[in-house]
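What you see is the complex with one protein chain gone and the rest in place.
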């Protein structure tokens, strides 16, 4: 499986297991605790794909560690906030300035975590092992490393993620257990992508564990795969290959239009669809799709990030 | 069963199986492929009901063909777009003008397909056989005719549709397979009316078939009826009769308020409800409902499209 | 179980079964029919909690009557509207003024019913017995009293309610049966908190009864408890205790952010989250949460309605 | 000046004074009182232009009568509402059904009056003489005919209208004087297109007359032309010719984007602009504009309603 | 001039100078500094009018002091916030809880200040003397008393206010000078009701004084009256009398629809107008307006807060 060095970084492995498909493995030993450098690399990876990579049509996101997808926020790093605040000179602290400072930190963090929503192709999260909310503190995080072999939670952060969960997966919206309301997307996306707000509230207020099958029932995941990491990644890659066989223009439009619809009224969404497709229906992919289907051969589509010369607007 | 000739058209049969209830059968032989003339007639039918018909309180939409509800877009007609474009004089083509032209075509098409959302009564889709996304191409469409006996998909296009599916129904959001993003409502309505966005994305990106029971699980259909066309139509008509026994003022208001709520915030929706009901609570239907219930007789309601004289605003 | 007399009123009992937890019992004999005085007291209770009560962190809402949660609108009172209107001097009635008058009555009614969404803590509805839509008329309501022992319906009115239903609960969106469209929140909240709009429409158009298990499937309730009132209240109190053990700052923020997200786009919600948390991340609860977890002791949080002196803005 | 018979109707004259420019004269003798047939023809004219007419790039709207632009609603016709209602059988009237009936009448009326906002080219209103709000009653309207020689008001109904007013023009938002709130657009558009909401409220609450110069000051009109009908029409046609010399793709996009921006946030508008221009920047008009400017010759643009073959979507 | 004791309170005088018209004088000696008790009484006054008062159709708001309309926030009271915070036990203060506490204080304050937007009739502010932003501190406020004779600023807080300014009026958006961003409406309403955002920003960032004529130019006031308090109040009362002669149904609808339009898109506003007027066009005021105009007599309208019996919804 081809390793894409130009995309990989210290804690993120990027492979190209099949043409047009990326497999991204989070690999910060031992539990994928998310520190600043980690989420910055994570966001930069997605944002750089259109410029730096081959003709990507689908991406599978997984963890390098079979028994844990992510333990959430790196609380060792995060703990420095409290310490720095506690130690700071009372003459120079100001709650309003601290608030502005938090805003400046939250926004790019949110943007990095939601980066998969901005790429033109679907991102499939192959969830295995435990996954815990961004936001657990330092000491809990240390304990979690050992117990990690039995933790599981989907990151849940992007509505563009196809959510596949291995049957051994367990979930926890853990932020409440470090005294904060989740602010990186969990509370924003879950009400829009599931069908049981009562359940989402219950889990968010309590950080209770819930199973993959419960997650499927309420709509967090669309399929539970029997087995562990290997099985769920394999299933996700099969889905990715199916998506990659379709017109990338049609797939990217479908992704964009669904995202738009979740945020707008029916009338607004139909009008946006009209404008969007007025350009996209001019694609040659429609003819190629029909001809390849007739000839019973795979479609041969132009790359999505086609550049017509070196033009800038 | 009374055939309403003034409402029927070449490919659409309209019956009045019970008082206040319409049964609309799509009947373009052999697979209800949707061409321009077809969708124009479809939209016109719904928009003309308030003026031209009896006191309608519910409508059941079905297909004349037991094994197929609709094969989707008439790709023979649609194929002419690609051919016309390909053959056109390169001196006179202009991507911007083509885009404006597409906008002019998409908008009335969307309006026709979403016409059921504009009538004052509920529309119940009795889905049987296969139903395929608007957007399959010419050659696939031809092949589909033969295989049609095993295809099924709900049209899904209106959030006003009560969705009843026969247990043999199968579904496919097929547009991706002709190289386009669905633009007639599938991607707009599904995120709003179901509870598993991950599943909707997966199906929309891949055109995979899914069953009636899966459709029920994720909320696309509210009931799966054992059997075929006859059974599902019978069940839908039973529901229609129940609805028709209620105050049409109350039913139409309920329809409108639910539609409004799916598109607006809680505060906006409560305020709209306040304005709406400030007129509708003045109806005599409330008294009639109570009196008829006391007397254990059916309610006797004024027609909904009551005209006070010939007044124009 | 401590009875909080200063919060209780004629038909509403308020207890403090555990520290930081309120149990509110609707107790208008015999079926909790909702008259004006009742809903005014109901709204006032919630709005006064921040000023008048101990440090509340969760609230369980139940009924004093095991077999009925609420029969809905007090139709004896409501019937006076029709009578008063019918008897009024035709020279002084005016449909426009009546409409304005209805607006003035609907708005505070809506505000009272949606009061639980405004408190800073979660409200858990422990539903048992029948619950019928606000809006049944006088005579039907009288008959319902006898049959009440087998009726059950969740009030459904607040998206902030954790919905727990006893397995013997039955539901009906009953308003259609008195000739009106529900205007106190049912049609506003249900499309947002469940995942089967087709089902919600069907029930709303027909007032059909549906079971607790169906309610769970479509997302109206998040848990069905075997047994009756005692069991569901006990389960809800367990949940309340769990919530009360968390940081109230984190819980109240989580509640607010979920509510905001259901009403706004992803981008708007992330931006709001950023502003909200820029203040809330400055809480001492984060440190206390971590220290108490380390010490394996319960967290000791400041009251939520802390007042810094007697200052007014 | 070429008379376009295929576009003209009983009370509306359509001319083509210059290539690509339409001059539309309202000509219902004697004061352009707006009856149902009139507004239906008015709306139909605008909606049919893309299909039926030459390559229109700008339109000037005026009145056939120098001293009156329009006296507003035809109150003779409108009076029949009150009479019909007063005479109707009390057993068959129902305030809720009347409300639904009003909705059915208001909506197409609104759509007809706002039709200029839907065409792809700018519409310039050359206002002269008095113009009075839609909504004066029959008897007042008859009296107004004689006094008409001194009335003037711009229709104000479309934000797409370039508003030119002759210096003798006077205005009145007259609806308050027949007991209703204007519902055809005045109260919707004026707050968005002017910069003095205090003034707009004052005029709307009182139906006071205000002058062309005041209208210019608050932003209702963008230019006051000295003289009467001839001068203001001439000035508007000069503007129309200037517009018609520009790329119709650029002009129609500019119109659409400004309209969109008045209704949406900055972020939404920028995003919409991005999607819109992603198609429109592919136009050949950009090259033609540059080449014609270099050659100091008029631009030669393809018609806007270019059809690539006979394709339907 | 009739003094309405049941509406007046310690610092607010309410008169009925003409039938259907209220004159409200702010009268907290010496400069109308706004303390909590004051704004609570102010909000309560407006909210209680529909229940407690005669048939009000217009209201003029003025000051009891010719040379000062209001000096803004009572900084003596407000200063206690800073002191209380500074003195509070550092062990019990918590920035997050203080933030929640501020929210609880800001919201009712905002609601009181914006109360005029909720009444069904227009409110005309007759501004004279200086008016200074809510938010000046204690010592500055004391100094202001003496200098008061030359200060003037409109409160600006409600978009429902007709703004009339005496020619000697001067304005200052003063909040920046006590270190806060205005939060009671200035920054919310001004961008919506004026036509020079650059000017509004400049004044808001700097608290510079600006004149009545500048205020008129940018659209803050719609008329500048020569003279002082007497002249501007007289002019405002003349306007109020004119408004009071119109149908109160039409006036209240006009107020509501303009407010709605400033907050919504054209499409949303037209749709809301349709629903609103479907009830309001059923008023008898239309017939009365026409008949009284024909007979050249004043219209005789039913009270707006007509109650049909004692009904509650």
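By letter and in written order, the chains are A, B, C, D and E; residue numbering begins at 1 in each of them.
The rule we apply is simple: contacts are C-beta pairs under 8 Å (C-beta built on N, C-alpha and C of every residue); 3 or more make two chains touch, one makes a residue touch a chain.
Given the structure is predicted, the values throughout are model-derived calculations rather than measurements.
Participant: From the list A:17, A:50, A:66 or A:228, which touches the chain that is not on show?
Facilitator: A:50
Participant: For the chain left out of this view, which of D:180, D:218 or D:232 touches it?
Facilitator: Only one of D:180, D:218 or D:232 touches the chain omitted from view, namely D:218.
Participant: Looking beyond the chains shown, say which of E:171, E:199, E:276 or E:301 touches the absent one.
Facilitator: Of all options in E:171, E:199, E:276 or E:301, contact with the hidden chain holds for E:199.
Participant: So which bits of chain D touch the chain we can't see?
Facilitator: Listed in rising order, the touching residues are 122, 159-163, 192-196, 218-223, 239, 242-243, 246-247, 249-251, 253-258, 261-262, 265-267, 269-270, 273-283, 285-290, 293-294.
Participant: Hey, which chain C residues sit against the chain that's not shown?
Facilitator: With respect to the unshown chain, the touching residues of chain C are 272, 275-276, 278-279, 281-282, 313.
Participant: Residue by residue, what part of chain A touches the chain that was omitted?
Facilitator: Contacting residues on chain A, toward the hidden partner: 35-36, 50, 77-78, 80-81, 83-85, 87-88, 92-102, 104-106, 109, 120, 249, 252, 279-285, 302-313.
FYI, only the chains that are shown with their structure count from here on.
Participant: Roughly how many whole angstrom separate the Cα centroids of chain D and chain E?
Facilitator: About 34 Å separates the centre of chain D from that of chain E.
Participant: I need the residues of chain E touching at least two other chains; which ones are they?
Facilitator: 95, 98, 249, 267, 275-276, 278-283, 285, 313, in rising order.
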